[in-house]
Structure formats: C-alpha cells, structure tokens
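Apart from one protein chain that is not included, each protein chain of the complex appears where it belongs.
On to subunit A.
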C-alpha cells in the first residue's frame, strides 16, 4: 500500500505544483475555476486515452513515439506559458491596479486562461497517464492486495491535491502586487525548464543529438531523483546533468520571454517600464 502511495504521489506531485501556481496566477480572475476545471478534465480524459494507447504510441516514429509526444506537448506548454506572460505584461497591470473596476478586463481575462488551462491539461496528461497505467495494472490483477494498493493510490492522489493547495495558499500569502511579479518569474522559469525537458526528449529520440555534451554533473550534491531535486525539476526545470543544448534552450526561452514582454508592455505603457 505504501509503495502504491509513493508511486502515485511521485507522479501527481509535479501536476499539483503546476495547478497550485496557476490557481495563484489567476486568483483575481472571475470564473477561473471553470477554466481550471476544464483543463483538469481534459487532462484526465487525455491521460486515460494515452494510457489506453500506450503500446501504439510507443511504436510510432520508429519506437520513439513517447519521446516525441512528450517533446511536442512540452513545447506546446512552453508556447502557452510564454503567451500568458506576454499577454499579462500588457494587461496584467491594468487588472492588478483596478481590481474592482475590471469590466472589459474580465472579458479579456478569459483569453489567457485558455493558455493556462492548456498548461494544466498538459501537466495532468503527462503525469496522469502513468498513474492510470499503474492503477489499471493493479486493478487488473485484483488479488487480495489489489484493494489496499488502490487505497494507497487514492491516498497518493489526495497528497497531490494537498501539494496543490499548499502551493496555492503559500503563494497567496504574498501581497498582490509582489504576487504578480513572483508568478511571472515562476511561470518564466517553469516554461524554460519545460523547454529544456523537451530538448532532453528530442535527444533521447535521436532527433536532436548536437551539442549533447554534459556541462556539469551535480548528481552527487543534488540528485534529480531526490525530494529537493524533484521539486526543483518541476518548478524550474532542474537537471543534474544538463547538456549544452538544454542550457541554450533554457536561457533562450528566458531571453525570448523578457524581450517579448518588454516589447508588448512598451507599446502600450512605456511609463511603467520607465518607472521601474
């Protein structure tokens, strides 16, 4: 039972962190729970579909289907997160400054939620498909230990929800104005980390093998598989043996986000930038 709890918790942990961050990011947006709920639901349906067709997916692209699928959905998430940040650079301040008179911002506010809902769906899809496969295997054997294992899995899921809530309430303790800046940094690093992971999967698929020299090895100090390593991996894309290409993707996404945010914010409200 404990083994099942650990296996399920390990998978839902990352999705829990991401959903918690999105909840905090959208804390001032009305009707956000519909979008977030929709993202969760789409992710769960997708996870079951991926689990059901896991064998077929693996065989695609000369056996590299899983790697390329992961790279594709991670890249989508990177685009969505960058889009969100850029959109918020233009409208976020208006929304934060005039919380009570949102009017048009409410209507506009629905737009970046498509991006964030997609990110949630992707996070749930990635982690959920493995949970679904594991629990399906457990249920299929359905011997005496089956029920205890399912119980452990359910507890693991609940712990994942707890991580999500802890992230959300932790972030909500930050004052609103600082929260905007904090979540922008968090989302940027999250997206840079996903880009580095996408590069990792492309390398595993042998689609992108250039510049694959390992830059450093910190696995002795902070192993990627440990609790701290996993948390940092989920939040900022930490890896204990990054390649040149992964670092390039990481830095590239950060630079691109900063440049795009400056450009869009600059066209509308140059005074805000100047005031900083």
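The definition used in the following text is that contacts are C-beta pairs under 8 Å (C-beta built on N, C-alpha and C of every residue); 3 or more make two chains touch, one makes a residue touch a chain; residues count from 1.
The rule we apply is simple: contacts and distances are computed from a predicted model.
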Name check vs UniProt for the chain missing from the figure, options "Sulfurtransferase", "Pyruvate dehydrogenase E1 component subunit alpha", "Cupredoxin domain-containing protein" or "sn-glycerol-3-phosphate transport system permease protein UgpE", returns "Cupredoxin domain-containing protein"
Which one touches the absent chain: A:3, A:178 or A:221? A:3
So which of A:83, A:134 or A:168 would be touching the chain we can't see? A:134
For a quick check of understanding: of A:89, A:157, A:205 or A:234, which residue touches the chain that isn't displayed? A:205
Write the list of subunit A residues that the hidden chain touches. 3, 7, 51, 54-55, 58-59, 62-64, 66-67, 129-130, 133-134, 136-137, 140-141, 200, 203-206, 209-210, 212, 219, 223-225, 241
